[in-house]
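All protein chains of the complex are present and in place, except for one that has been dropped.
Right, chain A next:
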């Protein structure tokens, strides 16, 4: 790294709250994502429980029909955009740079901007609960239901603007990780030596890049319809409601793969580590990931079989959808063969990973059933679909996230989670999950429509709904156990070794837990796939450094991203309430004034960012050596 530097800069470091508000360190941003995503996961979970309480018996009136619609809409939206995605971002921030031997991400400033826009978007969405009603047109916000004719209050405005603001953060994150993975790999870390988790994040980021702009446009168009009387989706103005469905699902189907691919990555790492074997069929895994990502863009209309696109379109989208099962199947068999003959350790992380495999297969099987267009006319909009997507999202993604969190917790926080509580977490959550959702397949086949507020007695739905509700409480118990584990672990000494599982295969296990600010005192030289495992097998204690020890250049922290999030938040509220707030002066609405003020904050921050050069600072050799003396 650059010695004899032209400028010297004082070390700029904040502490306490200011540190968290200004940090551009990917590991801290990962923790912020985990905190915020975890919080929204609890909120979404609470909404789910209220939904299940309402449905536990026929003709229940625990919540009103309107509240039910709000709960349902907010549950789906929150879980997908504010819980699942941010927790994935937490894992990718915490781990990907370490796995490729990088000191940082490509754009540390943008990384923090992505977090703050996501957070303020999420808060905006949830403010709706306190200002007269949350969005209630479903997480898919189909027109014309989501238009002003049927949704005259501000609920859907919050959906449109909240997701728009949060979506910016996601897009930024996608670009950041693409560039990081392409440009910042350590010497010797070729593409075909990258750990599987990094590969899946790479493809997921590419999907984000090409899927989210479609959502951006869809949300903008719906916003124009609602706020400025445009006619995109309003048939009385010449608009087309089906257009929304197309735009939403062109984004929406890739989105489900954005969610599941990282889980595939986690499972690959965990199963390989705890089977003490190289991942079976690594290159076919890579190929399958790419293929899934590619096919993911050609199948959106399988959500619209009953819309009336005609037999030819339905047939083509049916076939394309079924094709995805092939690369997915490849992955399943690769995991099984990785375990085959391995000396498997069933700790919590691996229990979640092994539990993932059959559960996800069940979701895939119902997926292929749904992909048969004629059959889908029966399943569509019934609880069968609800069962399907919860098997892939909860049984796939959420189990994957739990597995990854238990696996990488020591690397993120320096303390390993408790195994006994962990195993209890797994069993309660796992059993609760199957109890909740397995039965819903049959509810759907019996004809119970999804998204209904209540149902009549005597339809044969009663017992199954009751079982489903009991399962939901068991899942809640599992989640509480996990929280308990986090809290008790936080009071334990911070003494996790660099390689706490002792079988670590990848670069993140070569550095102290938690990783120091600069990650690698010396950039490692990668000599093969499973870089660390290879060194171990060759009888080496650690990695060969690719550079001498020297001062390390770090980016400065910045408060600007936080304020950019605030600016967007204010702007969104201003434009949303412009019709209600009256005029600031003649003919100029106060709301627009507030909106423009918010945008000025945003552009002001962008201006400052552009004109003030960030020279960063250096961490000197002495400090690095001091760190090294302690551990590693």
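Remarks
Heads up, the rule we're going with is that a residue touches a chain if its C-beta (ideal position, glycine included) is under 8 Å from a C-beta of that chain, and two chains touch if they have at least 3 such contacts; residues count from 1.
Methods note: contacts and distances are computed from a predicted model.
For the chain of the complex excluded from view, the name given in UniProt is "Heme/copper-type cytochrome/quinol oxidase subunit 3" [choices: "4Fe-4S ferredoxin", "Heme/copper-type cytochrome/quinol oxidase subunit 3", "Xanthine dehydrogenase" or "4Fe-4S binding protein"].
Note on the undisplayed chain: of the listed residues A:91, A:156, A:178 or A:279, the one touching it is A:178. Residue-wise, the contact with the chain that is not shown comes from A:231, picked out of A:67, A:131 or A:231. In the full complex, chain A touches the omitted chain through residues 1-2, 5-7, 106-107, 171, 175-176, 178-179, 182-184, 209-214, 216-218, 220-221, 224-225, 228-232, 234, 237-240, 243, 246-247, 250, 553, 607, 610-611, 613, 615.
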